[in-house]
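Note that one protein chain is taken out, while the other chains of the complex remain in position.
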């Protein structure tokens, strides 16, 4: 039987197309499970998983926690607010302590890019990256890929525009890697100040005009304006951003074609997306949330099967 | 078989006497359950319940969590402190996200009156109001009714005085609705500044003199002085309040009759109740806490059975 090529999920960059395919196919099975009246499976009944979140997160932590509980794993939560890290302990010591309590898997969010990679080299146990700074957020990219594949049948040859704050987004980077590996074409679109320099070197198209981007793509993945990550001003005001890059119904009605609207959440309604678009038949935003649980079940299930 | 007339519990106002009767009778069964050595039943084994608390609460959250676990539900906790609400997300988006993860019921506390009603109109899933601002706190009223019925055999014709800060209390309003529907007579008593204007229009007696109130009633439900909810001063000092409205043993000894003392907790000992009264044979305060778990089990159990 096929299995993943690594015992960690640190990023999409080092996953093969076969790995991604296996995760998406497995997630399809789990999506059936969570839509049954009995949503639990006993797969990870003897596995203890620690959710170690050094950065706050509602939806990602809840989604992982639900995935873990539906796999019947034992779950312990650890967040930075009640952490020994404040007492001067190193990251490796903190996690090694948790592992010494015989925890089998660690789902980690950390504000430093590379933190889960560092851990994976230094501790036993499966590590799942739930977001490391502005670097990668692999399960988000996998659930986005799953949602597109579910909606359009395949990723092969599809055109996906990632719109908004590419510079501060770990979602953007993981999505680019994932979509390209699965044969999709990727474009990034946003104000020039929010596009990383040399982003073309990743093989993506760059477009500053939102209308042209929407005309080009099958799927628009609209990112959050993350004001909390911006130390300096990248655009004059939210109103200005919304005027030039906000997607509203009028803009969609000008297109002579079908389009799928995605958003990783939480939405700033009226900023990057108008409410009528977020709630329209184009939007698969809530479907993404549901798929998140299925994809995370698949990731945890598959990693647990890799021989340590 | 009888079932509740609504799939939500938003307030007592819209419950029928039959609904309340059904909840209290069901709670009686669950009280037996939680006094057995084996306190769990498998009733909600395939139900996931999210406790969404936008306001802090110890006893209510713990009581719901225990009720849920004893019904074998899967429980996830969400509190405002680690919330996307801070990132600018709307209430409906937050809860819709939680629901997209296939959560079946939402127990919600929110500082805005009407927040759970708003949600119930906008999302699928059973909503239980665990307190909305100064509006309603229906499970508290149900457990108070349960405790009186258990102690006195019936609510019909009993006289209940609600004493203290009626103005800022969601407990008071829910209690008035619940007691009247079950045939009890209700009086409110407190300093004039802490009684809402036109409260008589609800059909309650109003009394400023605590001695007369105690002489009249079978049950005194003593509310907490909620200093944290008061922006302006409603009485000169705690000492003054305690002098005029605090219930102590001396006051009770002057009565030539039996009286039951209740308090929704947490008690400010020495302010609204003296310690010797709180711990006396008149007090059923800890019984109320125990009944809270049974009543919440009944509510969750009955709501889950209503066809969505």
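A and B are the chain letters, set down in written order, and residue numbers restart from 1 in every chain.
Everything below uses one rule, namely that contacts are C-beta pairs under 8 Å (C-beta built on N, C-alpha and C of every residue); 3 or more make two chains touch, one makes a residue touch a chain.
Not measured: the values here are computed from a predicted model.
Within the complete assembly, B:290 is the residue of B:215, B:248 or B:290 that touches the hidden chain. Note that of B:42, B:153 or B:266, the residue touching the chain absent from this view is B:266. Listed for subunit B, the residues touching the missing chain in the whole complex are 34-35, 37-40, 56-59, 61-63, 65-66, 69-70, 79, 81, 224, 227-228, 265-269, 286-287, 289-290, 292-293. Residues 46, 48, 74, 76, 78, 82-84, 87-90, 93-94, 96-98, 100-103 are the ones on subunit A that touch the missing chain.
One rule holds for everything that comes next: only the chains that are shown with their structure count from here on.
Inter-chain centre distance (subunit A to subunit B, centres taken as mean C-alpha positions): 40 Å.
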